[in-house]
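Shown here: the complex without one of its protein chains, the others still in place.
To keep things simple, chains are lettered A, B, C and D as they appear, and every chain counts its residues starting from 1.
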Amino acid sequence: RAVKASPLPFPKSAQGLTRLRVSLPMSAVCVAPIVAAEHYGIFRSYGIEPSFLSWTKTDALLETLATAKADIGIGMIMQFMKPLEQGYNVKLVAGTHGGCMRIVGSKKQGISSDITSLKGKTIGLTDINGFAYNTFALLLHQHGINPNKDVAWRSYPDPLLPMALEKRDIQAYAGSDPLMYLAQERANGDLIEILSNLSGSWHNLACCVVATGTDTLKRDRQTIYNFSMAALAAAELCANDPEKVAQFYKQYSKSNANLDDIVKILTMQTHHVHPMKEDLCNQIRLYTQQLRDIGVFNSTTDPGVFSKRITENLVAERRS
Amino acid sequence: MITVAKELAPHKKTIGIFSFFKENYTIIGFSSWFLVSLCSFFSLKEHNYPGTYFLIWSSLFFSFFLFLLPFLKFTHNNRIIKFVFLHIRWFAVLGFIIFFWEMVTAYAKLLPLPFFPSPQAVLNIYLTDFFRLSESVLSSLLILVPGFLLGSFLGFFVGAAIGWSKEIHYWLHPVIRFAGPLPAIAWLPIALFIFPTIYTASVFLVVISTAFPVAILTASGVSAVETGYYDVARTLGGSPYFLLRHIALPSALPQVFVGLFMGLGASFAVLIVAEMVGAKAGLGWYMEWAQGWGAYANLYAVLCLMSVLFSTLISILFKVRNHVLNWQNDGVKW
Amino acid sequence: MITVAKELAPHKKTIGIFSFFKENYTIIGFSSWFLVSLCSFFSLKEHNYPGTYFLIWSSLFFSFFLFLLPFLKFTHNNRIIKFVFLHIRWFAVLGFIIFFWEMVTAYAKLLPLPFFPSPQAVLNIYLTDFFRLSESVLSSLLILVPGFLLGSFLGFFVGAAIGWSKEIHYWLHPVIRFAGPLPAIAWLPIALFIFPTIYTASVFLVVISTAFPVAILTASGVSAVETGYYDVARTLGGSPYFLLRHIALPSALPQVFVGLFMGLGASFAVLIVAEMVGAKAGLGWYMEWAQGWGAYANLYAVLCLMSVLFSTLISILFKVRNHVLNWQNDGVKW
Amino acid sequence: MVTLPLSSQNTSPHGRSIQIRNVSHFYEHSSGHLTVLKNVSFDVAQGEIIALLGPSGCGKSTLLRLISGLETPTGGKIGVDGVRINGPSPDRLIVLQDSYLLPWRTIKQNVALGFEARNLPIDHGQIDHVLDMVGLLSFSGSYPRQLSGGMAQRATLARALVNNPDILLLDEPFGKLDSLTRMSIQNDFLKLSQSRTLTTLLVTHDVEEALLLASRIIVFTPRPAQIVDDFVINLTEPRHRDNRDFVALRHNILEALGHVF
Partner (left out) sequence: MVTLPLSSQNTSPHGRSIQIRNVSHFYEHSSGHLTVLKNVSFDVAQGEIIALLGPSGCGKSTLLRLISGLETPTGGKIGVDGVRINGPSPDRLIVLQDSYLLPWRTIKQNVALGFEARNLPIDHGQIDHVLDMVGLLSFSGSYPRQLSGGMAQRATLARALVNNPDILLLDEPFGKLDSLTRMSIQNDFLKLSQSRTLTTLLVTHDVEEALLLASRIIVFTPRPAQIVDDFVINLTEPRHRDNRDFVALRHNILEALGHVF
């Protein structure tokens, strides 16, 4: 292959900071640390001036990265997995935090904290194949429940989920916070948490990841590394002082959650989980294995090879 | 035209399709498919999966088949060879299209993945995800076929009643005029509300999306019957039932089939949407699933499968029509 | 039939619709609408909003209009009165239906809310949410009208080309056969991917959902033209262009309009779905919004609005057809 | 002409004579009445072949439709064997001016229509016999669109004849045949009607045809149709065009028509 001309470096701001375009879901509480980090000057201290692009649909996230409309993408790990298997040309460089999704069920309709109580029940979702489905398909499988046969899934616009529960069309619903959290608050104790991607063996697995194009890595590995470190610092800040983060993030929250709620959600999410390097690679190997087991991944995909291929060990490469 | 078969002298036909240019197309076709095979062979290093092997061997086989075609023409005269000869130019161009697609994706990588997968990646889906795809086809057909049949009968009887009886026309025509144009998809929230399961709701939607056009066209057909036919049957002693059964309905059949054609097309749309809402299998579900995981190769694979399946279903409908309406030869062509 | 107008003696018509039974229906109609008015008046205590007042006054007005109808028949002969007379039985029954609906919802409260709102609650939506509803209609028409027109022209020209030229038929017919049956909704992920805005993607979907049936039916129509017509034009010195323009296309028009009818129906479906995905206004968006908030009164209001709007659009299409094809009188009836 | 009392009940199982009394008819058009027949009265005896001649559009077809019972006259009475008719009946068959062969049935199935309509077993032998008579046996499996106009006309005739009607109302039944086929069919028809004492009303535009076949020829005025003349034909049999009386009668009839014209 012809050797490409060495790519242009990232543009600099007037203060000499490196400008990075970051695509992330602004309205999801789990990105609060990143949003707040800019406000509290964490990125500045790493020499970066990020600009945020908000995405709402997976396609948009994938496309902005593929067409280099953004330099960094932050999203649920599950949004990246299948495209990566099919040749999506990005690398995962870091995890930002642990779980942010839950299934809650109605006690009145016979749901208990025992996962097997979900068998034969219908679970409501806002998007029949969104990442809540993707995540819980995996988790249910891990707990011995066939996500396609043992339970039914049904999609509703999110304000209608409580109504559907009341009508007994569904017995449980799955989604991300703050939606699940708020629903539980409103339900006067009827809604009980059954499963979350914080629970069990997933406790220390990353939920959201930082991704970047391979070409972007070639432009300036150092800046990408710096961004990752900044994101980690932000997560640590959040883990230690969630109130500080919530204070600033509140304005971006889509739902009518108050400060306390946001703090509680942030506390529940494991913001001290932010794997990089081999840790990230190992976690992805685990996910890959599970995706293979439930038939999302090809049986021929080797988890070890695949997880190495799609992650980038920024620290190790920095020395060369 | 008068049948003259008896008086025809048998003669040796000069078959135009075996002309010089057509034979050249076999060479062009051979080359294009051979290039596909070659190109996919060289992509093996990076694309080492069943789809690539399948593409290599099938395109190689097809290219040699095209190469040998001119030599087969005198020995065989079977349907496949005739079909290939008739579409030889298409096959030749198709080879180049796939070659080009292969080049820009698998080889030159000019287009971003996963949005623009290579042909072998799409082919690979059929090989590796065969079970789920066939389950989806089956599941969709289980909604489509009963729904379409039920809707056809319902639409036919309602339409016949409207076309036949002034009284029924008076009461039902306004209903059809207002409810008919509402796309079946608009019924979705109500259907999900009324029906206990997604399956029955989906079947219901297919039923109404078929029944409406069939009813409208059947009613048009029945009410447009030339009165002369009725006169003939009446003088011969036919009862009103005889007139309906043997004059009105057969005479309306060409229109009924236009309605069935419309209804089938509408059913496909409503099927896909209904399955997106919450089915566990089916082509619409698969589409949504593929989109949800960002599995673009799967998305394209299922789109191609859908287009072949739906095209086949329409072809079957037209086969039935041509059989039933063998006395008519100027209807809609497919 | 031969025109005989000149020789006809003018005579006084005995108008059947002013018969005894019809006059009784005006009394029945009066009663039913009066009951609606009464019943909604007594519901005012709990339903004290514009919709109820509107229902009270409009049903009162209509009931007295029906009451006075028999006295108006000799003084006036205008279209509205004729129309009401013709549909008097329907109006009478409609009054009872609404009265019944009123009774079980607003008055007796037999059905659970919010799933079964009262008539005044639905009417109220039109009064209180007028702005957003009209915005939605406008927004949908802005997708539908350009898309349908564009799709019609595209389909017509492509279909004419396929029907006219063997060569074009050879290349395009397989494409149409495979891509055509794919419901436009299946193109949605690709359309959203290709087009920069949801608006253009939606218009694109309407274009293809119209263009395919129009192309198929136009091609059928053009290729089914009786050769005798061509013979006549050729002997009179017509060029190939003349044959296409003055024989093939006019002769195919009845089929083209069947295609337009199919395309319009398909457009409605695709419009609704496309708007559900990500638009910020439009009838599909409003439906989704209403459903999302569990606003069933809004949902039923928008469904009724859609059915009236779509029915009107189809009626306009048929008006155009009847004008263009005034020489034909046995086509699809609406 | 003796006016028969026409009662409403059917007393004779096989009607053969026809009474037409003061029959008038108008069609309703959007803007008024169109009077087509005005006080037409004549009787047809059993076994007679009456030819009806008159200018185009005068009302000949309408008269046949009235006698067939497909339409009811707006004035006057029509009886068969002295009994007032009441709707169409397979004993009194009309062959319409247009052939109206059902396009979705083969010729044979079309000819079988009468049996099916009356729920009778289909008499294949009789069908083949009639088809042979009109020269269409080899086309029994063909569809109407495969037939020429003349062949369709013959098939329509066969469809009526196969039911052995007592009265046959023929509306220009040989108009589309070529001269040779026409002659042969006319001969067959003559033989048939003589052997079966069939009562026939025959609308035609061809004066020679009327003269060759009819025992009486009635000539009508332009619309509204009224009887101008009523010729009783007593030519020596077999009739021949070059016969003197034949030529004289043709002159007279053309004159009657000509006056009309």
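Here, contacts are C-beta pairs under 8 Å (C-beta built on N, C-alpha and C of every residue); 3 or more make two chains touch, one makes a residue touch a chain.
What you see is a predicted model, and the numbers here were worked out from it, not measured in a lab.
Considering the full assembly, C:A233 is the residue among C:I190, C:A233 or C:C304 that touches the omitted chain.
Listed here are the chain C residues that touch the chain not shown: 1-3, 6, 226, 228-229, 231-239, 242, 246-247, 250-251, 253, 325, 327-329.
Touching residues on chain D toward the chain that is not drawn are 55-57, 148, 150, 175-181, 205-207, 242, 247, 257-258, 261.
Quick note on the criterion: only the chains that are shown with their structure count from here on.
Each step here moves to a touching chain, and the least such steps from chain A to chain D number 2. Centre-to-centre separation between chain C and chain D, using Cα means, comes to 49 Å. Per-chain CA centroids place chain A at a distance of 46 Å from chain C. Residues of chain A found to touch two or more other chains are 59, 63.
Chain D has no residue in contact with two or more other chains.
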